[in-house]
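The structure follows.
A single protein chain has been omitted; all remaining protein chains appear in their positions.
Labels run A, B and C following the written order; every chain starts at residue 1.
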């Protein structure tokens, strides 16, 4: 019986993750400057029942994410992941956001193998979640906010 | 691989059974002298789909079976058993018929053990079916006619 | 407990008392999986028995032996193998019936408890659509009819009734809960003369609370409602006599009672099964079939369409034999001791709250809990890292969690093979959870 937590826990729950889980950047839904440029998505993780509601607002030329805010409940992984996402996405070009989101999904599907240094560097703080990919049951946690983001972007582009 | 049929087949399919299966005593439904003293039953063996329709007529005092006839399709065991039943039942007291039917059911449930000489003697030709009780899947064959008989007797007593 | 004939294996007879350390070691030796290690070599501490139990070797052997020596289609063939398979299959039914005090003809095989409950709901719904002739009259729902469940239900005993209501126009109502998760008998008046079915759990898979069956059945009987008992969590852990409980239907699952996956049981009072139209239809449950119409066999066959989970019923027979040999009263005594130990231990850990009854009376050794400020999934992950398997999530009981003011929880649950050391390892690791997540690391 191990009596101290193994290194695996420190690797999974990096200090950056615990900090973001506490601070939750972007938390609290904000009203939009221009409702026609806003997309909102509500996602549930059916395994645990946790939820996120996420709102994006695009710049007038639709090229960039001018604002993003969210609310929800979930585990430290999901809360931290959505918090990091907020930092990465606000102000970024939509095309870059989509690329980051793809890369992050790929990282999550990597089953602990990672994506290599270069690709992970490009993920910035989101690379801290690499350890999650070792735990298939937690991958959905890390992706919950990102799925909401993708869905919200689709909605705003469709003008829903 | 046995190349001749084993003694088990001769024991199960006694010559008496094969003969009755061919001759089918009581076969062909007969009209009743007095319809108010007639009971009829239709039974299906759901495992094989075989059927029997059996008609009994009681004596005017209802004490005896004055006539019995039947029709149906089925295996040699079921045909022979109903044929033997006809011989045993026509002219017999209803109370004796019920006792014989109980004894025959018991024999069929005996899983090859039989009922002992005395009880089997009392069954007359129906004792030839003792071997059937070793084959659970065939017990219903031997009982098909007897079930119809019991049901027909109940019906006539209810005046249906 | 009446002795059950069939494959049994353990030498341990609890005599109704809790197990000695040596007896417990002997029991554990029967469960091969308990020897494995997880997460880089940590010994497994399996505290997820309420989700699914581990299986003793005799269950695996019984199934294997069936496949190696007797496998054949049952109730259909006249050849030697088919005879033997049919006999083994019906002996399993008799053993399960015996365990819960009913007749073999009242036991219907299902793939799990969920199917059993759905079977009752669909039979009622088919009766309402006119199937089953005059015999099914008493099952037909009419406008204004009500079905009553409780807020404590597993989704398996809630959603089928919601759907039945949606299909028929009946109304779903429910008994409420007290703050510690017990069925609140003050809400019994919800059961009224419009109530046609009362469906409730014998024991909660979240709070471990054992339901007050007597008063609920009495209320249902008083208005002539049918009673459906979800016995999933009781049959594996307590002596259960369904006849004495006076319920009309009860469902439970093999995989939670040391048996195989893929087999469950629906008990139905004989005259009700006889009145029910079939639900699944196909082979082995018919009498006469023409292209235009079909007549059906009597129960239980009427409800067993197609080739059944034969090998699994034989495995379940072995599990029932194993439980009966231990004695369910002994199982209950052993688990009660473990439950007390868990509750006492948790009470000493700051910021951990038990969801459900806090003391050991009328409850199972199934303990859901919340660690203040730490999400249950993170709690579970931390325990898992130490080799301790607990379940996290809503445990298929979202309304119950909502009622208790949380979205989800972590849950530790014990079985006959659980040791006091297992409980202690769990408690020691649980005490380190909040410091790890909330108080920050050195």
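Convention: contacts are C-beta pairs under 8 Å (C-beta built on N, C-alpha and C of every residue); 3 or more make two chains touch, one makes a residue touch a chain.
As the structure is a prediction and not an experimental result, all values here were calculated from the model.
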>> If I'm reading the header right, one chain is hidden. Which shown chains does it touch across the whole complex?
In response: A, B, C
> Among C:14, C:86, C:253 or C:366, which residue is in touch with the absent chain?
Replying inline: C:253
> Out of C:16, C:105, C:212 or C:399, which touches the unshown chain?
Replying inline: C:399
>> Can you tell me which of C:151, C:337 or C:422 touches the chain that was removed from the display?
In response: C:151
>> Need a quick check: the contact residues on chain A for the chain that isn't drawn.
In response: 44, 46-47, 49, 135-138
> In the whole complex, what residues of chain C lie against the chain that is missing from view?
Replying inline: 32-33, 36, 38-39, 44, 46, 48, 51-52, 54-55, 59-60, 63-64, 67-73, 76-82, 111-115, 117-118, 122, 126, 129-131, 149, 151, 154-160, 162-163, 166-167, 172, 174, 253, 255, 260-263, 278-284, 286, 288-294, 305-312, 377, 380-381, 383-384, 387-393, 396, 398-399, 402
> Contacts of chain B with the missing chain: which residues?
Replying inline: 1-3, 5-6, 8-10, 12-13, 15, 18, 47-50, 73-77, 135, 138, 141
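Rule of thumb we're sticking to: only the chains that are shown with their structure count from here on.
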>> Among all residues of chain A, which ones touch two or more of the remaining chains?
In response: none
>> Residues of chain C that contact two or more other chains, please.
In response: none
